[in-house]
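Dropping the structure in here first, questions after.
Shown here: the complex without one of its protein chains, the others still in place.
Up next is subunit A:
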Amino acid sequence: MEYFSLKRSSVADGGAPNLSSKVYVRSTKSGKVQKIVRELYLRQDIPCSSNLCRACLQIAPTDYSKKVAPFVLSDTPAGSKNFPNGQYLVPDTNAFLTGMDLFEVETAFHDVIVLQTVLEEVKNRSLPLYHRLIALTKNEGKRFYVFFNEFRQETHVAREAGETINDRNDRAVRKAVQWYNQHIKQAISARSRKQTRVPSVVMITDDRDNLRKAKAEQIPAITLVDFVTGLENANELLDMISAAQDQREVRSRKTEVFYPEYYSISKMMTGVKAGTMHQGIFNVSPYNYLEGSVHVPAFDKSLLILGRENGNRAVSGDVVVVEVLPQDQWKAPSTKIIEEETLNKNDNPDVEDGENIVSERERKALQEEVKRAHGQSSEGRPQPTARVVGIAKRNWRQYVGHIDRDSVRSTSKSSRQQQMVFLVPMDKRIPKIRIRTRQAGELVGQRILATIDSWERDSRYPVGHFVRSLGELESKGAETEALLLEWDVQYKPFPKTVLDCLPTEGHDWKVPASLNDPGWSGRKDLRDLLVCSIDPPGCVDIDDALHARKLPNGNFEVGVHIADVSHFVKPNNAMDKEASQRGTTVYLVDKRIDMLPMLLGTDLCSLKPYVERYAFSVLWEITPDADIVSSQFTKSVIRSREAFSYEQAQIRIDDNSQQDDLTAGMRTLLMLSKKLKQKRYDAGALNLASPEVKVQTESETSDPVDVQTKKLLDTNSLVEEFMLLANISVAAKNYEAFPQMALLRRHGAPPKTNFEELGNQLKVKKGLELRTDSSKALADSLDTCVDPKEPFFNTLVRIMATRCMMSAEYFCAGTQAYPEFRHYGLASEIYTHFTSPIRRYADLEAHRQLAAAIDYEPLDASLQSKGKLEGVCKNINVRHRNAQMAGRASIEYYVGQALKGKDIQEEGFIMKIFSNGFVVFVPRFGVESLIRLRDLATPEPEADFDAENYMLKIKGDVGRTVELFEKVMVRITDEVEKTTGKRKVRLTLV
């Protein structure tokens, strides 16, 4: 009987030599469990990519232009002690996981072969590390080559029966190394008989078993540590190896456990689904490092997490799973300032014996908390507390900090002894990190970048490793880089691929003279309009320009012209990708980190005066009462007549001798803007305040010399009003054209509970009522919050009210219902960002959508996928916030520098009261600082804290009472804050 099998024959059963398969189980989000079989077609044309090899050059696959991708690995790789003939490195997965920072070092680790097996394993183990590895393979100078060993017939390894996946992968790595060695040897003998220098292909692994097998199979292999020890600056490099590994070996000896174990993933998943556990982002209070909070959808107010034990090794920013504690353990949020530094000064990073998870002093601090919870104050009502039972996702990043001087045993620079030291992160919410280093002496007094590697149950503090030193504490370079790193701002220069996307003409680019040029198609010629721009002084990236003229029918034509960035930045090219990554331009006091290359931002796109520029124009017909008759959107060419600063514009408008058309247009704009503003306030828009100061710097050295609060002129709001109007008009148009895909910006109405505390404070202290039912009610009641004796009081309340608000966010129209589009602060139904495409990516996307909405060009595919657009929104929301934070941190740093060595008395206002200190805001410098009781006198004076009346009666020599909103005179000096190493202003009561 003839018989045919239905099975496909493959390598495994000796059939087809080029077919293999792998089988695994996939669990989907919806709970389905599938068996997945992937067929692998093995091939022989995957090149080794070594410049020594000619054979591979013949067989390597070509791209569409019939070119082979250039080979990566050098023909003269660097050698080392063990491998004098040069080496290609083949690290295994663990080598990358523990030593990624090493591989990123510029001076060492060149010619590395990244095996596909390893790359995939790295991806499974840690996505951030995978992305870093991918970035390395793209870095031409490092010569990292990804070799697809699983697809190459000679190096493919089928899993044997009973073999674990790890063993199989180790075998695959060994097999690939073995093949490479043979291959290189052959390649060299084929090249010339004389050449004897044959580089070794060396496996780097820390797995003892793997090393042993490699030795048996005569495959060159070495441990990461051994390899690094043979390098030049071994001491620095050795510090960069992750501590997670050796921690594991040490652990077996210890029995003492500080933290409860995490629940299993399945238990957490079940709990979260069933609603018995909750998932959210763990945030630590900036005032009290022992108090964390997690906002979960199930509760209005955040869940409190008190103490280290309940925090259970979560680091601020991690996504955690929490379990609510029984009601008798609920507590009020802290009214006390607790700083890690003051409580745990004497910890020894090396010795952990006899150390409790909660030190005695911490316990005392917590105890006082509980006592307070039983007091009856409306503010201190007990809130639900919770404990962390597991981590859904670690969001550990690289942290900037400095070495705690007290934790260093020997500071001698010559000592190369390895010791454990504490790194105190700049971010107070991050716990101290234990770091093992051989260069403690040199690192003291420097800004240092480090990462957390692990946090085991038997260790009170997380363990991490040194990445690099940024420079001396307080040096401008180090501090600026530190805050950029802290806020994750991409500040490296634009790579060549991005610069390649720029117009080839460079600065000579001009609007084509001939109207038949394709650049003119679809564009309106608006060069005759009297357009001008108004910006802060010294502004070079001019996004917007305006014009207004009277129409024969008595109405006005008003135009807002925005730089046509989308003409230069095409979707999905390298420049667009870089811009979407960066999301926004970051403004620091002395520095601007651009979203787009200089050529575009400050020249080709910038609407500079006297030259023709492409623009995207919004034109309205507006009645003298500022009602909009019609609006029109068009791509255009404009020629700005003048670039004013706010002040210059104000002077020109106020100067009655100026009667030219341009000035008349500006006066029209000003008149209309005032009406628009009034309308907006009538609709319930909020006038919010934030403390803004400007640091004046010396032009040459950019050393700060003075600090001023920013002045606001009429012209500021002139520009602002029309930008708002343009944004709203464009938002409506884009939404009409793309109801699912329009990129919009919303500002959610803050939950009432946010205002509870402020409302109560105003009621108790000033007898004022804060109504928060709608933005209109809030705006009106904010207007009534005045203290006739104290003009600044109103601003103070506005600043505090602003902090109760939600933050505005970008979103994709299809993800929200129309009522949710509302912008609370602006009291607008719909809003987007359109007017600053040079410095915000969201605006660039809005430009593309508007261009498609007016049929100027088709909509790019990337803007038709909701998933992609949501990803963009998520990223730019984060970037936007980070940019703001970095900007503020920069100002804070410069204010500190400006006040360095000074001793001034200024008036300040009390914003917040704790039981052992209070926060004072100094409007003159826009600084906010904590005054602890112990700063007032030593020993720390006793004080009665009246939480209901927001009063703190200080006893003893100081003998005075401070209360909320009180105006106090403070003495301002500066000091280097011990915990963060930042120079900050220091306030004391006078």
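Quick note on the criterion: a residue touches a chain if its C-beta (ideal position, glycine included) is under 8 Å from a C-beta of that chain, and two chains touch if they have at least 3 such contacts; residues count from 1.
Just so it is clear, contacts and distances are computed from a predicted model.
Within the choices "Ribosomal RNA-processing protein 42", "Phosphatidylinositol glycan anchor biosynthesis class U protein", "Regulatory protein" or "6-phosphofructo-2-kinase/fructose-2", the name that UniProt assigns to the complex's undisplayed chain is "Ribosomal RNA-processing protein 42". Checked against the full complex, the one of A:R54, A:R212, A:K273 or A:R803 touching the unshown chain is A:K273. Across A:I265, A:A298, A:L712 or A:V976, the single residue that touches the chain missing here is A:I265.
When the missing chain is restored to the complex, the residue among A:Y24, A:Y41 or A:Y818 that touches it is A:Y24. Seen from subunit A, the chain kept out of the figure touches residues 1, 3, 5-8, 21, 23-27, 31-33, 35-37, 159, 165, 264-267, 269-270, 273.
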